[in-house]
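Comments concern the structure below.
All protein chains but one are shown at their positions in the complex.
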Amino acid sequence: MEFDDKVPIYLQIKQVIYHEMVTGKLKPGEQLPAVRQLALDLTVNVNTVQRALGTMIAEGFLVSQRGRGNFVTEDQPKIATLKQQLVQEQLATVYHELHALNLSDDEIITSVQRYVQQRGNQDDSHLND
Amino acid sequence: MTKSWALFKQLSWPRFVLMNWVVAFELLMLVISGLWQAIMGDFHAYTPFFTLCGFMMIPGVVSLVMLAVQNERTVMTETYRLIPISDWKLYLLNLGASLANQIYLWLVQGILFGITLLIGYNSLGKVFNGVPEGLSQLNSEVNLVQLGLTAVVVGIMALLLIWSTISLVHFVTNAASSFLPRFRQGVVNVIIYIGVMLIALRLVSALIGGLSFLSSQAINGGVIDNMWVGVAVMAIVILAEGALNVWILSKWVEPKLD
């Protein structure tokens, strides 16, 4: 796993795990690997993993069971809000970048629509190959 | 903390291997020279004995030098200096391991000597016709045992003295080098080499002279075995050098960088 060394690594670890929770790679109620195993999988420091998990537990996305390990919350709506949150973050970036190119809100919407359409056609033609 | 015996065994093993190489080399020389003499048609039962007597000094000196090198290398190597054991124990074990292996070599020499003597015993009698009578004049067997024992003790003391003096020179030059700028080291090293050697020699001879004089005075002209006075003096010098060595070792001597 490659990390951006300019951004705190514990934040990036959180992103990785959130992503897996939202996409369903980590199911609600599923147990996470042990801290050391996660550190090995991601090639990062054990303390950094601990810190990432700690904040995720505080936020309520993970549940820590004493002596048994860490589990993904079974609170489905909670995970739905997480998905919402991640989508918001991505959109915020795109919106910010496009705005910086002097696009109006309407122009942004139409360009996104056009892009999605083009992209859809492209993928279809790829499928037909 | 590391157990002394465990470290002693680890220090001894490479030296033991070295000593066996020396013996193997010696045996090889014996075989080669025996074969040579057989080819020349000059091989007798006593030939191995005489050949052995001829170059017995070589394994003795070679092993002594090899062990001295081992002594110095050990304290200059991080592999050994990182071991959690006090410097005086390391020093003693190092010296002890060399001594044990040197004695091992002497024993093997003695056995070889005995074997070749046995092989050539009958024919040797003819060669040394007059000798047994000469030997019988040298008192009883008890004296021979005593003489052998004294020789071994003196040998051990001389050995320890040589090794501690080498260490002293080595440690002093090493310690001095950490203080002096690089370019002056060479000159200083030579001065120290010569200086320490002279001091050690002077010290030993002066002490032997002084002590034997004192003791012969004290015991009122009684017969003092000078040999034992010498041994006592050497023991004092070895202890003094040892104390100095351990002090310098722990204070200044650093293992070599790669």
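A and B are the chain letters, set down in written order, and residue numbers restart from 1 in every chain.
Throughout what follows, contacts are C-beta pairs under 8 Å (C-beta built on N, C-alpha and C of every residue); 3 or more make two chains touch, one makes a residue touch a chain.
Here is the rule we use: contacts and distances are computed from a predicted model.
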Hidden chain of the complex, named as in its UniProt record, picked from "Succinate dehydrogenase iron-sulfur subunit", "SufD family Fe-S cluster assembly protein", "RagB/SusD family nutrient uptake outer membrane protein" or "ABC transporter ATP-binding protein": "ABC transporter ATP-binding protein"
Interface partners of the hidden chain - shown chains only, full complex considered: A, B
Residue of B:Thr74, B:Asn101 or B:Thr165 touching the missing chain in the full complex: B:Thr74
Option touching the unshown chain, where B:Gln10, B:Thr150, B:Thr173 or B:Asn189 are the choices: B:Gln10
For chain B, residues in touch with the removed chain: 1-3, 6-7, 9-10, 14, 73-74, 77-87, 177-182, 250-252, 254-258
Residue numbers in chain A that touch the chain omitted from display: 3-10, 36, 39-40, 42-48, 51
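One rule holds for everything that comes next: only the chains that are shown with their structure count from here on.
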CA centroid of chain A to CA centroid of chain B, Å: 74
